[in-house]
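Please find one structure pasted underneath; my questions will follow.
With one protein chain withheld, the remaining protein chains of the complex are depicted in position.
Letters A, B and C mark the chains as written, and numbering starts fresh at 1 in each.
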Amino acid sequence: MATEMAEAATRVVDLVVGVAGDTGVTPGIMTTGEMLTLAVSRVGYDIYTFQTNPAEIKGGQAWYQLRLSDQQLLSQGNDVNVLIAFDEEGFEKNEKVLADGGVLIYDASAYEPHPSREFRLVGVPMTKIAREQVRFPLAKNMVGLGAAAALVDLDLQVIRRMIEQKYAAKSMEIVEKNFACVELGANYVRSELGLSPIVRLKPIPRPERLVLSGNEAISLGALAAGCRFFAGYPITPASTILEFMMRELPRFGGVALQMEDEIAALASCIGASVAGKKAMTATSGPGLSLMVELLGLAVMAEVPVVVADIQRAGPSTGMPTKTEQSDLNLALYGGHGDAPRVVVAPSSVGDAFYTAIRAFNLAEYTQGPCILLSDANLANRKATVDRPDSQGVKIVNRLLAPESDERLPKPFPRYQITMSGISPYAVPGMKGTYFVATGLEHDEYGAPNYTPEVHTAMSHKRFRKLESAYANRNGDEWVSLYGARGEADLGVISWGSNEGVIREAVAQANAEGYKVAFAHVHVLNPLPEKELKAFISRVRRVMVAEINFAGQFAHLLAGRFKIDPIPLTKVSGTPFTPQEVLDGIRDAAA
Amino acid sequence: MATEMAEAATRVVDLVVGVAGDTGVTPGIMTTGEMLTLAVSRVGYDIYTFQTNPAEIKGGQAWYQLRLSDQQLLSQGNDVNVLIAFDEEGFEKNEKVLADGGVLIYDASAYEPHPSREFRLVGVPMTKIAREQVRFPLAKNMVGLGAAAALVDLDLQVIRRMIEQKYAAKSMEIVEKNFACVELGANYVRSELGLSPIVRLKPIPRPERLVLSGNEAISLGALAAGCRFFAGYPITPASTILEFMMRELPRFGGVALQMEDEIAALASCIGASVAGKKAMTATSGPGLSLMVELLGLAVMAEVPVVVADIQRAGPSTGMPTKTEQSDLNLALYGGHGDAPRVVVAPSSVGDAFYTAIRAFNLAEYTQGPCILLSDANLANRKATVDRPDSQGVKIVNRLLAPESDERLPKPFPRYQITMSGISPYAVPGMKGTYFVATGLEHDEYGAPNYTPEVHTAMSHKRFRKLESAYANRNGDEWVSLYGARGEADLGVISWGSNEGVIREAVAQANAEGYKVAFAHVHVLNPLPEKELKAFISRVRRVMVAEINFAGQFAHLLAGRFKIDPIPLTKVSGTPFTPQEVLDGIRDAAA
Amino acid sequence: MTTTVTTEKTTGQPEERFDFKGMIEPVWCPGCGDFALLNAIRSALRQMPEVERQNTIVISGIGCSGRVAAYLGVYGFHGVHGRALPTALGVKEANPSLNVLVMGGDGDGFSIGGGHIPHAARRNPNMTYIVFDNEIYGLTKGQVSPTSPKGLAGKSTPEWPALEEPLNPLAMLIAYNVSFVARVYAGSPKTTTQIVKEAIAHPGFAVVQAMSPCTTFYNTYKLWAKQVRTLPEDYDPTDRMAAFARALDTETMWLGIFYREERPTYEEMIAQQAARLRGDEELSDDERLRRLIDSFV
Partner (left out) sequence: MTTTVTTEKTTGQPEERFDFKGMIEPVWCPGCGDFALLNAIRSALRQMPEVERQNTIVISGIGCSGRVAAYLGVYGFHGVHGRALPTALGVKEANPSLNVLVMGGDGDGFSIGGGHIPHAARRNPNMTYIVFDNEIYGLTKGQVSPTSPKGLAGKSTPEWPALEEPLNPLAMLIAYNVSFVARVYAGSPKTTTQIVKEAIAHPGFAVVQAMSPCTTFYNTYKLWAKQVRTLPEDYDPTDRMAAFARALDTETMWLGIFYREERPTYEEMIAQQAARLRGDEELSDDERLRRLIDSFV
């Protein structure tokens, strides 16, 4: 496994930069972070970001965290090495994450920090420079960006190109003013303060890579999978998928609709799929809750459809801007009656592209709903990813019946009982294969039928389809294994966006002498029984890590494999840090 | 336990009567069964019915099964001893359940049966008698009823009183004609055929008891618990609760509304509860699916509300007239985020009254939603039950804050963190206790708050409330134990309407020499851990019996107690028969 | 339920056309108005040579009327209660060449599903929605519906007659600016066939309120026979104010086309916008995707 190597590789550069402040006072705090991210990535470094938006509608404390390295990054990191804090509250709220001896870049015209520990203080009069030297006070954040660039020796021309991309369409004057701020910030650090860089981000020559957010990766994956119908309803943090699809799908001859609510959104996707198109909707918890009845319809009527649930902290409206992995139970069990469905989860930004494809493949293969469980953390954060290999990827289309001879009509067995449970589908428009898709229990021809025999046979069929999907996964990796091979003292199991963080922690733990293995599960239903059984049998104790209160995945595994896992849970609205997982491993191993 | 005695008691009378036919051809097939049921109950016998309605909107084969005994009845029984079949299809469809040597009463003017086994044939020209002798062909079912009455030696005057109760308001002529048919049917059997009764239902002197259906028992229980607001939307098999409450609640100073959909129904119940009333809605699977988002709101905003889900066979529209216990997962997990709620299930018609009260008590105690899981089988079937003891029952009301001094306003800590998790509630109208109930994460005062500390503390609080309910159950029996005491070879665990059937089968199995214990669980969340642990520890193997495909309860128990239970499931849309459970026990013990 | 097969004739002359009968027989009660509506719709379809069996799909909700999806022998989707309209929108926009018919009851359409109508109207998809209105919940056995008259004692609640004013579906549809609004009556099959044909032919969103007595739970044959009247000859269906006035006149059950207006269909607008977005360059989907991915470098 090549990845094991990467985990062990020593990093020459590994730096975490945090940007903090009140967006009402300093507009563009997120832009500061994003530009730094893009610039760093342009010169060839790996990036991995994490951000929290304020709860206020406008204004409020925001946080943008960028980790960068010359090696592959698996997590947002732990402590921050450089903190850019535009206001005092921004500093005080985040002081605790600044590493001992770290660098604090602050707006010296706004406040004087009173740190409780030893930091390197880099005071730059950002407001003053922007107002007095450039007469553009709005761009004080750009002074901060320049200061940071100087400290990491980043080529300012790369930043200039970012600024041009963003503002050139508006006006070149704005470009010039913004860049002037950047230059003045950099100069102030170099000349006035006479500081030399703490690292030098020399360009690394390598093939260009993408900088994507999780939601962008899901959207691109959907397009690659052949999604040609999308319907949604705005909701944080899923709206950017709706917006992406509204913008791009028409270019691919598809249709994207903003519907009146989530129920209508899923209903229209089901309709589009009945008409033969690959269809998807994207929502977050409250929307998924509303879709439950229609999920059951897709199961019963056997209609392929992908539902992306970008989880946020619940229950109810909860904390819309915070992350959580607490919709697993709803994804698995949301539906009255026995309503089996496929559930998959992307593990990283790069993986989100392939997971979207997997979701479509499984929905089309099983002719039923597939829920894709991402989360707010993955949705918003950016990471460098290799150009996805859209050619090499396998695309599955639903099994189609041959068009029949119109003059020899026979009833079309849309719900034919087969070994695999999969029955050939006919697309409206085809001749001779008329059928009625229905949410009533039905015989093979779709006629309502409430006999014990038919209900029993059809219940089996609906579950069997999922088993067939597992049996036919053909080398598609439903579980990724990391860490110790063979017998291990501890086996960590996780799902969703935690993969990278846990890989990092597990690598560290093994480096410290613990014997820890890690299984990351990509398909949550049907569970990859064989792989997990094998994993469980070779570890002394299982720990299940997830961002929710109840230990939802732990409970699922306990029931399925009759094990008593140690839960490692977190309910703070933020992702795990590698340190937290490492601490968990140490506790469990102790 | 007195019940153990009853199980062992020998029955002098134990008879199963089935009524079958096409309701389009013979109207009043259900009425035939119902009248027989009421009459038998009036003379002091225990009754237990089971019925299936045709799938057609009008017409189609219906089935009404009545078991009667001089001892307590726990199930609908197995084979039928007397079959009244009005048409040939009715006979042929149900011939298989008629016991060898059983009695077939048939309409000799409609068909001649060709039985494949040995039965006692009682042909009565029902159509002819009704048409020619009474000139009231509509009442041919009454001729059948009379014939059956003669065969069990039932006092015809009791039937006459039933007929009067039903039709006297319409016209006495109809009463007379109906009763004439009954008498002629009875006479034909006695005089023309010269048959003597197969049993003699002599009146048993005992206190009058009620004949209730499950839905009636739930409705009455809700009224006894203090329910004063109801809102619903029609759906089979829950509509009769809506209709009951619309009829009766206004008399109690309450309000019952038929809303525009299930979402509006639960929303208005939540609103009524916020205003201080005890509120309930009733629905079936599709409706519960639609209520999922609002269930989460009730959890987060901490609003007591009872949701009765009268399960039918799913998924989706499924088989609306058939029974199933497949909404357990949805009841437990239907909600995004970690959204704990109480789930209870009535085990019999008599228990449904008390379970409704328990549901309200737990909803009010925990200040959150309580889902009551009944099913189509329980909803419709009638049973004799003792007059409920509405005086002796404990009624719990939500914890209220004292009205505060208006001139000393302080913020009211609606969501105060307490040991039990329960915070005092203030009813709008009270002075000085203003608060905003909210579905956003919030601090103790209800102000939105997205900090890790608050989300963690509030998540704990929401779960802690359920633990407190369990700790404070105060002698309320959350699990009923039957069968073998001490060590047993097999422990059956079940929930919902299966209790009686399994008790009967377990008693039989123990009589046959097996060592079987039975734990019936009344509260499914929070699970009664202590009782179940103790039960599990004293049985060699656990078998979980339930009417669904996936073994939903079995999976729950497996995860919670790390056991590997034998599932005994059924997906035919009908309840277990005692024989089926007995067979399951024998297999498991073998 | 037995599955019987309707033998199909070859297409060709109208009289040889497919009879638009499904594999299964209706399960409705004797005398139910839905039979007459079904027949009238069948006749309409048979009389429209442009309607091809394989390109027609009926999307229906849940209710007695919802069963109709299975009775026309074309493609069908018998979905869940109240969601036929957004489901149908998905079908139509996914494949605009399909002839999409939506059917269901007054409860399905105006109660649980009522929120979807104005949003369909805003888009004006070229599809036809026929609401089988019996002013009652048939399938669930006689509860009042949103069009039940005030004071109606639903079968099951005789002592608690409805306190609610009935909706005025036509007034609502006109306020929503549905581009074709009509009412028909099961007791007038010829007009029904005629108006259903016009509704299907209308290029845009057509909604037909189809009055259909429920013989079992609310038998309105006699009542409605006295109330129905055809809209006058000189009635101008392009006058929205006049249509609204007519809709408010609830003494008479006016039959006919209340309102019609031709405006671009949603499919047309989408196609136009898509063409603009795609630009002139002929690109394969793969190539488009590659370029899109490249924009994230």
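Throughout what follows, a contact is a pair of C-beta atoms (placed from the backbone, for glycine too) under 8 Å apart; a residue touches a chain by one contact, two chains touch by 3 or more.
What you are looking at is a predicted structure, and each value in this text was computed from that prediction instead of being measured.
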Contact list for the unshown chain, restricted to visible chains: A, B, C
Of B:Ala238, B:Val274 or B:Ala359, the one touching the omitted chain in the full complex: B:Val274
Touching residue (missing chain; options B:Leu220, B:Leu362 or B:Ala488): B:Leu220
Listed residues C:Ala70, C:Ile174 or C:Leu292, member touching the removed chain: C:Ile174
Touching residue (missing chain; options A:Gly18, A:Gly254, A:Pro286 or A:Gly496): A:Pro286
Among B:Asp79, B:Glu164 or B:Asp443, residue touching the chain not depicted: B:Asp443
Touch residues of subunit A, complete complex, unshown partner: 55-60, 233-236, 239-240, 242-243, 246-247, 250, 256, 258, 260-262, 286, 316-317
Chain not shown, touching residues in subunit B: 208-212, 216, 220, 223-224, 228-229, 231, 248, 250-253, 255, 257, 259-261, 263-265, 267-277, 279, 293-294, 297, 301, 387-388, 390-391, 406-407, 409-411, 428-432, 434-440, 443, 445-449
Hidden partner chain, residues of subunit C it touches: 110-116, 118-119, 121-124, 146, 159-160, 163-168, 171-172, 174-177, 240-241, 244-245, 248, 266, 269-270, 273, 277
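By our rule, only the chains that are shown with their structure count from here on.
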Where subunit B and subunit C are represented by their mean Cα positions, the distance between them in whole Å: 38
Distance between chain centroids, defined by C-alpha means - subunit A, subunit B (Å): 45
Where subunit B touches two or more other chains, by residue: 55, 286, 316-317
Per-residue multi-chain contacts in subunit C, two or more chains: 1, 62, 80
